[in-house]
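I have placed the structure first, in the form of structure tokens, so that the comments after it can refer back to it.
Of the protein chains in this complex, one is absent; all others appear in place.
To keep things simple, chains are lettered A and B as they appear, and every chain counts its residues starting from 1.
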Amino acid sequence: MAETTGTATSETAVENGEDGVRRRDFINIAALGAAGVGGTAVLLPLVSQMAPSEDVLAESSTEVDVSGIEPGQAIKAIFRKQPLFVKRLTDAEIAEANAVDVGSLREAETLDDRTKEGNRDILVTMGVCTHLGCVPLGAAEGEVKGEYGGYFCPCHGSHYDTAGRIRKGPAPTNLLVPEYEFTSETVIQVG
Amino acid sequence: MSFPWAREYKPANGFTQFLDERLPLPRLVYNAVGAGYPVPRNLSYMWNFGVLAGFFLVVQIVTGVVLAMHYAANAEVAFATTEHIMRDVNWGWLMRYAHANGASFFFIVVYIHIFRGLFYSSYKAPREMIWLLGVVIFLLMMATAFMGYVLPWGQMSFWGAKVITGLFGAIPLVGEPLQVWLVGGFAPDNAALNRFFSLHFLLPFVIAGVVILHIWALHIPGSSNPTGVEVKKESDTLPFHPYYTAKDGFGLGVVLIFFMLFVFFMPNMLGHPDNYIEANPLATPAHIVPEWYFYPFYAILRAFTFDFILSAKLWGVLAMFASILVWFFLPWLDKSPVRSGHYRPLFRKFFWFGLIPTMIVLFICGGAPAEEPFVMISQIATAYYFLHFLVILPIISSIEKPEPLPYSITEAVLGHDDDAKLGAVSATKA
Partner (left out) sequence: MIRIIGALVGLGFTFVVMWAFGNGAYNAITEDHVPAAEYTYYKKPVAPAGGFQQDGPFGTWDLAQLQRGYQVYKEVCAACHSMKFVAFRDMADLGYNEDEVKALAAQVQVPGIDPNTGEATTRPALPIDYFPSPYPNNVAAAAANNNAIPPDLSLMAKARGDGTNYIYSLLTGYGPIPAELKADFPDFDTPTGLYFNQYFPNLNLAMAPPITSDGQVTYADGTEATVDQMSKDVAAFMTWTAEPTLVKRKQTGWPVLGFLLFATILAFLSKKQIWSAVKPKKS
């Protein structure tokens, strides 16, 4: 309110010096200002009701047991209603990922940046192509893994390498690694 | 629009000039609710309620659209999604309480608007069409409110739907097939819930359309006023803006305070606890009542308890519909040349000591359980209700001797009107 009344006084003072006129304008502008503030305040609930509701927000963590994943295999889990890829890399895949010149990548990240200390073979990424959100292939047995042996998005032909980094195609960034931690030797909690 | 002295819209700058020549929307607003619309200068606060009704229509549409974003019209989950709105959706509780109490306030405001029209005979020529459209709006509101109350799928929702659609079963021959067709089954379920949701979403926009016609029709003769004397000249009027925009703004503030008192501090007071129990087709609540704004009509429905040639049920249904339909004929039932109840001594007595107490009694009886003495009281009130509009009103309009009217609105406001030497003299004599 202080804001509205403030502008009202300065405007009327500039416009008119006479006392009665100033008072009149002041009251009318203050009343209009109050209506404006009230109307704006109503927007708060009207806008925020579209934001995720509490039950949706509460679902934003997922636990995955990684003990059953064999090297070279991946499983798909669900995190925030989107696919999550958890893959156990083979030694060959780790070596291939580490052999890449990081400077040549579209988004410069090493495999170590994208995995956790002590579990360098566990690669956790969102299964969401960073181009337009399709689910890349390569997680399930027998799917096309793309030219770089990782993931391949069939929608517009983005190729990801064994560390889930974008190597070819329209996608702008590497597959997102969500926040996660190992809550035990074999269980990760995402989110 | 109507008076020769109405100020003409003048575009203030190049942009509005451009607009005025292509899509004269600012001109329309200026002539409808701006400085270009001359309004009688003597309107009382009773004339605020039309604008307020429009305001609550907007409140209902805005909150309703928001609620529809979170609600699911399926009998399995309707109750749960309503609770989802109350518990998990950001500010969902506020939206739902504002919508539920907004409906009540919409009706409060509209009832005052209607009874203002009845007291000041605002339905008389040349304003019949405004009145008829108004009754149509009221009927649409009733249908919309009824279907909206079914959506949370609580006990009252379900049994309200069952009882009200059951009314149609009273119609001879086609009644039962009609009832089954209306609910799309033998009892309300998914089919009924879905069509009610669809229509509950659609009808408010139909109402908005009829409201536009209602306002359009109003702008032809202009507003009536507390004296009932037609506008004669410029000194009888004031431009709508700023005079009535300011007055309406203040009235809106007062009503909003009461509205918010209900929304924030007693949001369930006008509702029924039973509607927080999920619909159960196997158990009827002990005491089924509609929302409070239907009480008078519900009382009339229940007043017919004994068969007379036709079944009591059919009489009740006929009377309930007739009690509103009778309003359509008011302009032709009340032929008194004087409009305002202020100058009609007999009419005034029957209005304040007949119609208003009757409506209050019907309100009370409609919400009371169907037992004595409420049934007998509502029967007397129902009888008076029909007598008032169909017998008493036509008779007093022919036998009554009205009190002298002021010559003009100007005279009514200022106490004198220099144009009215003759009229002023006769007024003082009487």
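The criterion applied here is as follows: a contact is a pair of C-beta atoms (placed from the backbone, for glycine too) under 8 Å apart; a residue touches a chain by one contact, two chains touch by 3 or more.
All values reported here derive from a predicted model rather than from experimental measurement.
Q: Any idea which of B:Val77, B:Ile215, B:Ala319 or B:Ile364 touches the chain not displayed?
A: Final answer for the missing-chain contact: B:Ala319.
Q: Return the single residue from B:Pro11, B:Pro24 or B:Gly249 that touches the missing chain.
A: Once the missing chain is taken into account, the touching residue is B:Gly249.
Q: Of B:Pro26, B:Pro221 or B:Pro394, which one is in contact with the hidden chain?
A: Spelled out, the listed residue whose C-beta touches the missing chain is B:Pro394.
Q: When the complex is taken as a whole, what residues of subunit B touch the one chain not shown?
A: The list for subunit B reads 41, 80, 83, 86-87, 93-94, 97, 238, 242-243, 246-247, 249-250, 252-254, 256-257, 260-261, 263-265, 267-268, 273-274, 276-278, 286, 303-306, 308, 312, 315, 318-319, 322, 326, 329, 332-333, 335, 372, 375-376, 379-380, 382-383, 386-387, 389-391, 394, 413-415.
Q: Could you please point out the subunit A residues that touch the chain left off the display?
A: Interface residues of subunit A facing the absent chain: 1, 23-24, 27-28, 30-31, 34-35, 37-38, 41, 54-55, 58-59.
As a working rule, only the chains that are shown with their structure count from here on.
Q: So the centre of each chain is just the mean of its C-alpha atoms; given that, what is the distance between subunit A and subunit B in Å?
A: 50
Q: Looking at the complex, which residues from subunit A come into contact with subunit B?
A: 28, 31, 35, 44-46, 48-51, 53-56
Q: Enumerate the contact residues on subunit B facing subunit A in the complex.
A: My answer: residues 62, 66, 69-70, 84, 87-92, 94-95, 242, 249.
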